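The other protein chains are all here in position, but one chain of the complex has been omitted.
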Amino acid sequence: MSETTSHPRSPGFGIVFFLLGIVVVGGFGVGWLPEVKSAHGHGIDGVIRYLLGTTGALFFLGCIVLGYFVMKYGRGEAQSGAIVSNRTQAIWAIVPVLVMCAISEVGVLVMGLPVFAEVYGEAPDDAYEVEVVGKQFEWLVRYPGPDGVFGEVDHAKVHETRNPLGLVKSDPAAQDDIVVRGKVHIPVDRMTVVRLRALDVIHSFTVPLFRVKQDTLPGYTAYTQFTPEEVGIFELACAELCGLGHYRMQGSVIVESEESLKNWLSEQEPWL
Amino acid sequence: MSTSAIGLQPQAGDLRPRAGDVMCITFLGVVAMLFAGFTAAYFIRRPSPDWVPITIPAWGWIGTGALVVSSTLLERSRRRQDRGLLWASILLGVLFLGTQLLSWRELSAAGVYLPSTPHGSFYFMLSAVHGVHLFGGLLALIYTATRRSEIRWVAGYWHFMGLTWLYTLLLLAN
Amino acid sequence: MAVEDHSAPTSFVKKYIFSQDHKVIGLQYILTALFMAIVGGWLAVMIRTQITWPEKAMVTPENYLSLVTMHGTIMVFFVVSLALVSGLGNFLVPLMLGARDMAYPFLNMLSYWTVVPACFLVLVSFVVEGGAAAAGWTAYPPLSALPEAVPGSGLGQTLWLLAMALFIASFTMGGLNYIATVLNCRAKGMSLMRMPLTVWTYFMSAVLGVLSFPPLTAAAIMLLLDRHGGTSFFLPSGLVFNNEVLAHEGGTPLLFQHLFWFLGHPEVYVLVLPGIGITFDLIASFARRPVFGYKTSVYALWVVGFLSMIVWGHHMYVTGMNPYVGEYFSIATVLITAPFAVLGMNLVASVWRSRIRMEVPMYWALGTVAVIGLGGFGGLFLATSISDIYFHDSFFVVGHFHLMIGVVTVLSTFGALYHWFPKMFGRVMNAGLGKLHFWLTYVPMVALFFLMHLQGMSGLLRRYYDHSIYEFQAPGRELALVITILTYAAFAAQAIFFWNFFYSMFKGVKVGANPWNATTLEWTAPSPAPHGNWPGALPVVDRHPYDYDPAAEEDSDYKPQGVVA
Partner (left out) sequence: MGSDPKCEGLHAEKLLDESALVGAGGELANVFVYVRKGLEGWKFATPTEAVQVTQEGCTYVPHVLGVRVGQPLEIGNGDPVSHNVHGYAKKNPGFNQTQAPGAAVMTKVFNRSEVLVPLKCDIHGWMSTFVGVVENPFFAVSAVDGSFDLGQLPPGDYQIAARHEIFGLQKQDITITAAGAQTIEFSFSEE
């Protein structure tokens, strides 16, 4: 068939897809995930890397095939056998369905469920308890104090500087509660269960290095649990849009050994 | 490129419902989804501690009666092409809107206002939303009555409005 | 044959302003969308500038939140939805079905003139006291319900709600019209399985849109009552502002999130499906071969449509929803990748054994296929509830949804405009400028949104006025400058399109009825199509829409789907 020039041809366009495939796989391959400092974090990273591997391979394959097709059939030569029967088209359609169902359900169930159990499962009863309350543009942290019980709280008594959480004086359990702004002291290698509340709008308690993220809803108590694996200070941030100071709600999670945590707690005097 | 004679008879799967039917059924689907959204909100909102049930005002039930009568009159007038009955059903529709306002006064007389209890707010809101849609239906009825245009779909919409109001009352009543 | 035939308009007002002709209404939608695209694009430029140089504090934090909120709202509802779904849809559907006009032309005109005041309200809300709405395009209460929480939640949020109510009314009217036209006004001999895929996707998008918007209307009404009526549908007890507890009690913000995302997810499919349909048609026309897997694609569309209505919960994995419910949504959401993979495979396979003519629309169509792949796979990370714990509200999410409902829709809209421009104006757009516009839009856009995925991976959080405070966000911030420069480039490149679009409208090379030798029905009508689309009788369809044969002689390798008797 003669090369008719009446129609523009550019087989070279296929290179775009090769480049795209390489850039994408290369970009993700560089590994942007920050290191993990919590037990369940490894599970989450495992799922992420599994998905990266599978979808990356499929995408790269798709780019190569598309690029090859455009280069091969972009020269404008006549092609025969393009029209295939409905049966072949149907059979070909089953391939992506099976492949994608396999990849995705394995990702969610096989890889995901053990991590699900860790993150949302039952916490051991020796878990360390702390309460973090989100308010417009800072985190208030409350420790139960020696009696191990969180005192009663009444939002009608909240005052910015004098009683930020609205602790009720008459409740004995509230007498020994310690309230600190923005500093969450927790023990290393022991599961911490964080009780999450909010005073005004929806915030989100997130510590990226622990792969922890849980929204704090006003009027609802949420829980999140994790086991830090390393001593150190880790940044705490807000992930849910909560107003003009959303970007400033910086707090810190201080992971320390058991006895240094005890000393620190003993130094603090109760809020009331 | 001569017009080849092959395949001119309607193909299988060449379903071709009347445009008006499609519009009517789809729009009823839209209104149904709206009330489905409100129902979901109602059931999620019910178990909260501050739920104080209210009794459905008597005028609400009377209004339902008016709507049922209006629908039956409309159906009969559609079958007998009797325009007198059509205007009667329109009148009953207007009466229904009146009973709604009376039911609101009855509630506020009992001290239940829009913000006072969630159950009350749902009643006010749902009756208002239903009232607006019913008023739209009323305009359509008046349009078809004066212009003598196709009444099939407006009647369908009107009956659906009656059913929706009955459904809403039963939802709020238990 | 439209149900209500309307005579040819005479006066200028009837012809161009209050016209009932689907082609004029389609063009009005597209022009409105192009204007709103400039506004939305300018907001994006300002957001990027603020993020990259936060210390300059170009805008105040509350204005920044208004930028973010209004950028999202304008782009999703007033640019992509107007241009792709309402604009091109109105223009193409009657022409491709071989109908004179939409089933209800008056309702069609009403739907356009309902969206114009909505656009006006959106623009006015910028200069209103307290600024435009600032609770995100998702408007989660209590932030969106309480003026004390953020200044934008005063009059700005009320205007936002009114604009949304008008938009929903307009979209419902348009959607009903599409469904009635597709089911009733098809040409003789065109069964449902002989409709071009573009029309199929407009039909699916109309069905999804019409059925999923009402719960958002319910949520908007309840939010309006919470804001002004003192009710507490979404506002729990114990909200503390300025040391005082507000008089609300008992509501739950999760209720709004459920109702919003019940619309939210089908809405993004309403936007993306027409893009995919148009890409199918463009590839078929320029690869000169039938679409691979027409039947499987139609069934895949139905499966995507159905699944999209039952997966909304994947937006709420970490928001306090019960994790087991989250796990159900995770399993259901990842199933959507199966029909999408079928569509993707069919797109790629439609280039197999073809004879590609690299006209300008083909650049856009092939470019879109790659982005559907990249965006589609990105979704898997957010669908799996475990990996979403890390990625929620990060720039990974921003990159993903921009690729899908930003780039795929914009690329296919441009491809469609270059492809059907001759049918609109009887002239063809300049090919050289078209290719230049493609390269200067495609490369920066795909690159910058892909880089956002990497930012999200490294932990950069979204909707932040200033990232520099946090040490863990430092790696992500390094990419900010590159992304911003690419944003400027992509935004500037649109000038080429605007010049080409308006110049060629009057000065472009004149062409006949079928410049691309395509088979679908609209090419049997003269260009520009007159009132009633076909001067004589309507075409009669006697074959499937893509009867190309790459083995045949170059200029006679196609048989039009229908013939005007």
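The first chain written gets the first letter, and so on, giving A, B and C; residue counts start at 1 in each chain.
Note that a contact is a pair of C-beta atoms (placed from the backbone, for glycine too) under 8 Å apart; a residue touches a chain by one contact, two chains touch by 3 or more.
Only a predicted model underlies this, so the values are computations on that prediction, with no experimental measurement involved.
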The omitted chain touches A, C
Sole touch to the unshown chain from C:Pro151, C:Gly209 or C:Pro515: residue C:Pro151
Missing-chain contact among C:Gly40, C:Pro61, C:Gly209 or C:Pro236 belongs to C:Pro61
By the document's definition of touch, the residue of A:His42, A:Arg75 or A:His159 touching the omitted chain is A:His159
Consider the whole complex, including the chain that is not shown, and state which of C:Gly130, C:Gly367 or C:Gly456 touches that chain. C:Gly130
Contact set of chain A toward the excluded chain (per top definition): 135-138, 159-162, 164, 181-182, 243-245, 248, 250
Please output the residues of chain C touching the missing chain, sorted low to high. 57, 60-62, 129-130, 147-148, 150-151, 154, 241-242
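Rule of thumb we're sticking to: only the chains that are shown with their structure count from here on.
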Name the shape of the chain contact graph, picking from line, ring, star, complete and other. line
By Cα-centroid distance to the whole-protein Cα centroid, the innermost chain is C
Counting C-beta pairs in contact, which two chains come out on top? A-C
So, in whole Å, the Cα centroid of chain A is separated from that of chain B by 45
Report the inter-centroid distance (CA atoms only) between chain A and chain C in whole Å. 28
Separation of the C-alpha centres, chain B versus chain C, in whole Å, is 32
Please list all residues of chain C that touch 2 or more other chains. 237, 251-252, 254
Using the touch definition from the top, which residues of chain A touch two or more other chains? none
So in the complex, the part of chain B that touches chain C is made up of which residues? 1, 3-4, 6-8, 10-20, 22-23, 26-27, 29-31, 33-34, 36-38, 40-41, 44-45, 48-51, 114-115, 118, 121, 125, 129
Report the residues of chain A in contact with chain C in the complex, numbered from low to high. 1, 4, 6-11, 13, 16-17, 20, 23-24, 27-28, 30, 32-34, 43-44, 47-48, 51, 55-56, 58-59, 62-63, 65-66, 69-70, 73-74, 76-84, 86, 89-90, 92-93, 95-97, 99-101, 103-105, 107-109, 111-112, 115-116, 119-120, 135-136, 155-156, 158-160, 166, 199-202, 204, 206, 208-209, 211-215, 217-220, 222, 235, 237, 239-248, 250
Spell out the part of chain C that touches chain A in their complex, as residue ranges. 60-62, 64-65, 134-136, 140, 142-143, 146, 149-151, 236-241, 243, 245, 251-254, 287, 289-290, 292-296, 300, 318-320, 323, 327, 330-331, 334-335, 337-342, 344-346, 348-349, 351-359, 363, 366-367, 369-370, 373-374, 377-378, 380-381, 383-387, 389-390, 392-394, 431, 446-447, 450-451, 453-454, 457-459, 461, 463-467, 469-472, 475, 549-552, 554-555
